[in-house]
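Just one protein chain is left out here, and the rest sit where they should.
And now, chain A:
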Amino acid sequence: MLDLNTKKIKKNAYRVTKVRGETASRIRVPGGLLTADLLPLIQHIAETYGNGKLHLTTRQGFEIPGIKYEDMDAVNTLLQPIIDKLEINQEIPGKGYTAAGTRNVSACIGSNVCPFATYNTTAFAKRMEKEIFPNDLHFKVAFTGCANDCIKTRMHDFGIIGMTEPQYDKDRCVNCQACVKACKKKSVDALSVENFRIVRNTEKCVGCGECVINCPTRAWTRSPETYYRLVIMGRTGKRNPRLAEDFLVWANADAIVQIVTNTYKFVENYIDRTAPGGKEHIGYIIDRTGFEEYKKWALEGVKLDQRTIVKSPVYWGGIHYD
């Protein structure tokens, strides 16, 4: 006879499934990068306590279905080496993953592998994980290496898109125009030629780095600092799915971390306590309070880089079904 507290189960990263008596364990992988030696451990759990199958989640985790509720403690014990290796912020060692509110911080493959990426997305995702986990509030954060946005940050509460500020050494330029062609065909057409030299339209430039990638002589190089575009309050869902809009452009990493942590305080203050499961999407809270109020909380104590452009007010579109 099962006598369960489903709320506690969910907080322990188990799902209450449609199959009576069976749960599913969710293994978060912050930043989406893990060492291959963890796979046999996951396989062992799935074959010992699950139904031998694994689901790859959209947020870069593994879900092990077919686990009996009574095996949760045993599974938690087997999860421990995985949690240790992934450096998860854990409340009680040996007791499995904590919290199902804030979702796994996901990241595209980033500059470890991808030629387009402007920064190490996994490293930044892990830094964010350390700041915001564990937490019950419903936050979705994703990191992507460049404006291609392969991880689809614009469907998140916070999307962090890498930018580099192209540096031009005119004396190394041979006017081959590889940068101009690449920018026109692959990016935003921000480059033009004046007296055989390249002029960058700083208003248009999205910092994707195509000019740097395509320059054969190192006339174009990356800025020593990595910058980020912070897009906010994208979402899927029933009422008003919408893409995230720009909040900061050319922002620094510290500012982004602080804005996300500030937002937890904002949500604590304004969340609708009667919302089902105590969960309400941040975007709907901002819809209620107005953007200016949110901005006040978000930027509290934040030191912005002098290059940073703050978009204000922010308006969102999307489809309204409500």
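Rule of thumb we're sticking to: contacts are C-beta pairs under 8 Å (C-beta built on N, C-alpha and C of every residue); 3 or more make two chains touch, one makes a residue touch a chain; residues count from 1.
By definition in this document, contacts and distances are computed from a predicted model.
The protein name that UniProt records for the chain not on display, among "DNA-binding NtrC family response regulator", "Xanthine dehydrogenase family protein subunit M", "Anaerobic sulfite reductase subunit A" or "RNA polymerase sigma factor", is "Anaerobic sulfite reductase subunit A". Residue A:Arg222 is the one among A:Lys10, A:Lys95, A:Lys152 or A:Arg222 that touches the chain not shown. Checked against the full complex, the candidates A:Ile109, A:Ile213 or A:Ala253 give a single residue touching the omitted chain, namely A:Ile213. When the full complex is taken into account, the listed residue touching the unshown chain is A:Asn175, out of A:Thr48, A:Thr77 or A:Asn175. Taking the complete complex into account, A:Ala117 is the one of A:Ile27, A:Ala117 or A:Cys183 that touches the chain left out. Residue-level contact of chain A with the missing chain is found at 111, 115, 117-120, 145, 164, 170-176, 178, 194-196, 209, 212-219, 221-222, 224, 226.
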